[in-house]
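Here is chain A:
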Amino acid sequence: MEALYATAVGVLTACGIYLVLRGRTFPVIMGLTLLSHGVNLFLFASGRLALAAPAVIGESADPTDPLPQALVLTAIVISFAMTAFVVVLALRAAVELRNDHVDGVDPEEDWRP
Partner candidate 1 sequence: MMLLSTVALPLLGALITPLVSRRSTAILPALIAGTIGITMVSVLLSQAPDVLGGTILIEHYPWLPGIGLSPAFRLDALGLFFALIIAGMGLLITLYAHFYFAGKHGAVRFHSLMLAFMGAMLGIVTSENLLFMLVFWEMTSLVSFVLIGFHQDERPARRGARMTLVITGGGGLALMAGVLLIGNSVGSFQLSDILAPETALTSDPLYPWMLGLVLIGAMTKSAQFPFHLWLPNAMTAPTPVSAYLHSATMVKAGIFLLARLNPALGDTDAWLYSISTAGMATLLTGAFIAMFKHDTKELLAYSTVSHLGLITLLVGLSTRMAMVAALFHLLNHALFKAPLFMMAGAVQKATGTRDMRRINGLWRTLPALTVISAVAAASMAGLPLLGGYLSKKMFFIESLGAPVIMPLQWLTPALAAIAGLFSAAYSFRIFHNVFFNGKPQDLPVWPPKNPGVGIQIPAAVLALAVVLVSWHAESVVHGLIGPVASAAAGVALPDYDMHQLHHIGTAFFMSLAAMLGGLLVYMAREPLFRLYDQLPPADAREIFEWLMTRAGGRAERLVHALENGSVQRYIALIILSAIVLAGPVLLSGIQWHGGETMTPVDPLTGLGLVLLMATAVGAVLGHHQRLFALLLLGSAGLFVTLTFARFSAPDLALTQLSVEVMAVIIMMLALSFLPQTTPRESSRLRKGRDLGVAALGGLGIGLVSFAIMTRPHSTIADFFLSQSKPGGGGSNVVNVILVDFRGFDTLGEITVLGIAAVAVFALTRNLQLKDRIPQERDQYWASNPHPLILRTMARPILPIALMVSAYIFLRGHNMPGGGFIAGLITAVALSLQYMAGSLAWAHERMLTPFRPLIGLGLLLACGTGLGSLLFGEAFLSSWFGHYKLPLLGHLELATALLFDLGVFTTVVGATLLILANLGKLMTVHGPGKEIG
Partner candidate 2 sequence: MTLMPQLTHWWPRPHFSLFLLVLWLLLVNSVSPGQVLIGAVLGWLIPFSTQQFWPERPHLHNPGRLLLYMLRLLVDILRSNLTVARLILRDPDTLTPGFVRYPLSLTNEFAITMLASSISLTPGTVSAGLSPDRAYLLVHVLHLDDEDELIEQIRERYETPLREILE
């Protein structure tokens, strides 16, 4: 299972990285989401994989490590906040720059006024 899980983490991250390197804001944001999926799964796995062992007292004899779960929870919330923000920012940038390229312009163009 660990190998398959690690593969999933790797694939998610790789997909995230590829999309993050695109030139338009929307794929980049999707890439960030995938990247954070990958990283969250990675962080989650730092507590090792446990089946049917929720960290609820009385539910399981040998509960899994609850701490990474708490960390991932925090990370999920934070990345949600960030995603919401960056989406709005991308929208604003696209409206103001009349273009949804991450650089807002042709990268060759001189940026100074």
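The rule is simple: contacts are C-beta pairs under 8 Å (C-beta built on N, C-alpha and C of every residue); 3 or more make two chains touch, one makes a residue touch a chain; residues count from 1.
The candidate set was assembled so that all candidates are chains of the complex that A comes from, given by their letters.
These figures come from a predicted structure and were not determined experimentally.
Trainee: Which candidate among 1 or 2 is in contact with chain A in the complex shown?
Mentor: Result for chain A: touching candidate is 1.
Trainee: For the complex, which residues does chain A have touching candidate 1?
Mentor: 1-27, 29-30, 33-34, 37-42, 44-58, 60, 63-67, 69-74, 76-78, 80-85, 87-92, 94-95, 98, 100, 102-103, 105, 107, 111
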